[in-house]
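Quick one: this structure, given as structure tokens, is what I'll be asking you about.
FYI, not all chains are in this one, though none of them got moved.
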């Protein structure tokens, strides 16, 4: 009898431990900030987890703040991400690092972008957190590389691809994926209204597309 | 007798008129300014005119000033170009309009680039001057559109292609031609040293390549 | 009888010529564009001319377009100002030349600001038009020189003071006058709401203040 009880207890403890859900945090700028809204991609992922009865296995949360650049993420990773005790962190940043050069004279030097990004990777990996890196999708959806910032976005995206490999991180290459999607679905070479509502921020279609890709990258 | 004399006179006047060489002026920024140096593309064109015994039929001259943007050309077209009484003007500008946004905060708005460019075209065409427009070739020679300013250069180049058609001007599409050339001759995706020495200004190979294209566009 | 008639006719012709009003055109950016609105400084000057029964002697008109820099004025002085056959032109420009460096990367180089300004002065003076130059008043009304662009605005203003003297033009030094006004009337060191509604564009008080100064500078 005692043995059974012990086994039962052991089992329940074990299953309790097993049942602790895997904690995924999306860390980024306004695109991620908006993702927790009703039709945002984080909300869609939460929905799907319920639909597929995996919501006991995974929790997903957002930690996005509008206007953030890579160094802003570095400043707040402890308070806004580590405190959530994540198992997986998805980093999606870069649009403002490029865009704010033009917008306000306060973008991020290419070399310093790299310096802060690698520092951030190391801080997370020192906590045994798995990382998925994302390239910045678009500032303008034209597909012939005539969006003003295409060159710089391509340059920063290539950097992210390289360090994803170097630091053994996952990668969702939105820059390439959005371009491919546009080649198929944007025959009129429009600046927006394909996956975004303004060239940058996701519309409903964009949130669905991103939710699907993010799901595949983080949920098994 | 009188008639013969008259015919003779008429013929000589006519031939005198015929013999006035066609006057081609290259109007632009530092790339054009350097083109009159010993190995520059204007010098190479002059050489070739001699070699092909056409130097009595054509004169070519440069009117390039480093740092010039489209509005600088507009400011000085009277003093620096009209005074040369050109039959053909080749306009090659745009690099600084894009580049100086980043370099000094003093680039040219896209809309105003168009406004000044069309104003300049009209001023020349009002003088019955034939025009050849050129797209800005490159700021960085990488072929995968990861040069920082690729997007904006593509955008301004597309505008130039459009107005060349609209205003019935010739076009030398260096932006497209340099890209094609790079795809064949820049397998390592280098930033410079293909047709330029610094990503922008022509090296010897670049001057030869441009001289050949400019020759075809202006000399019959 | 005939003589009298002739004299009468002569007199009326003469007085007709005498009565041709002096034509003043205000040429500038959005500050001048807004000046023709009901409470704008051009409207206030027109009112005062009526009140003082001088509206037969003077006409005043605006030629302001929002966002204009010195080179935009140069592009449109013929169509927008010379066609109005002005006797006096008041040029008020410079805010955007400085501001757009930060706002959009498309401000005006200091050296080129001078080049276009002097070219514009010469074009007007070649038509025997009298000129009154104005320094840019403010981007931010704080009086301790902590408005972000104070240094650059001071620099460009000094240039305008110097060429006003060099080219024998009138000068309304709004930069100095607004600063003085602020020292007396802005004890809390506010950024706006003294003479402007946003640091740049005149509020009602500002329009009154400017109308008075402009009146003194152009009307005898």
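For reference, chains read A, B and C in written order, and residue numbers begin at 1 within each chain.
Just so we're on the same page, a residue touches a chain if its C-beta (ideal position, glycine included) is under 8 Å from a C-beta of that chain, and two chains touch if they have at least 3 such contacts.
All figures in this text were calculated on a predicted structure; none of them were measured in a lab.
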With 3 copies in place, how many does the full complex contain?
4
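Just so it is clear, only the chains that are shown with their structure count from here on.
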Find the chain most remote from subunit C, comparing centres computed as mean CA coordinates.
A
Since subunit A and subunit B are copies that touch, is their contact same (over half of the numbers shared) or different (under half)?
same
What is the size of the turn, to the nearest 5°, that moves the C-alpha atoms of subunit B onto the matching ones in subunit C?
180
How many angstrom lie between the CA centroids of subunit A and subunit C, rounded to a whole number?
52
How far is the middle of subunit B from the middle of subunit C, if each middle is the mean of its Cα atoms, in Å?
39
Where in subunit B do residues touch two or more other chains at once?
101-102, 105
Could you list, by residue number, the parts of subunit B that touch subunit C in their complex?
71-72, 74-75, 100-102, 104-109, 112, 115-116, 119
Subunit A partner, complex, touching residues on subunit C are 101-102, 104-105
Hey, which residues of subunit B end up touching subunit A in the complex?
101-102, 105, 140, 144-155, 158
